[in-house]
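Heads up, one of the protein chains got dropped from this complex, but the rest are sitting where they should.
Up next is chain A:
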């Protein structure tokens, strides 16, 4: 089981567009994928659940799965450098 704590650095967090990309990526894994914020863990393959967590820039979240590759890929999605930032 891989679980990674991540600080969200993408500009708008997981709002509609980035949330859709996040969920589609999670759905590519055959294993269960969880997303946790403030102690609330949801199915990372559900767009309704991910939008409901309201993940914003600066939030501390964690991603977990037996599929370590997917954990790496999802981590990369939410920790890209903010637009225009360095």
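Just so it is clear, a residue touches a chain if its C-beta (ideal position, glycine included) is under 8 Å from a C-beta of that chain, and two chains touch if they have at least 3 such contacts; residues count from 1.
Here is the rule we use: contacts and distances are computed from a predicted model.
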| item | value |
| --- | --- |
| Name under which UniProt lists the unshown chain, selected from "Cytochrome P450", "Dipeptide/oligopeptide/nickel ABC transporter ATP-binding protein", "Molybdopterin-dependent oxidoreductase" or "PTS system N-acetylglucosamine-specific IIA component" | "PTS system N-acetylglucosamine-specific IIA component" |
| Residue among A:3, A:32, A:54 or A:68 touching the omitted chain | A:54 |
| Where the unshown chain meets chain A, residue by residue | 12, 15-17, 19-21, 24, 46-48, 51-52, 54 |
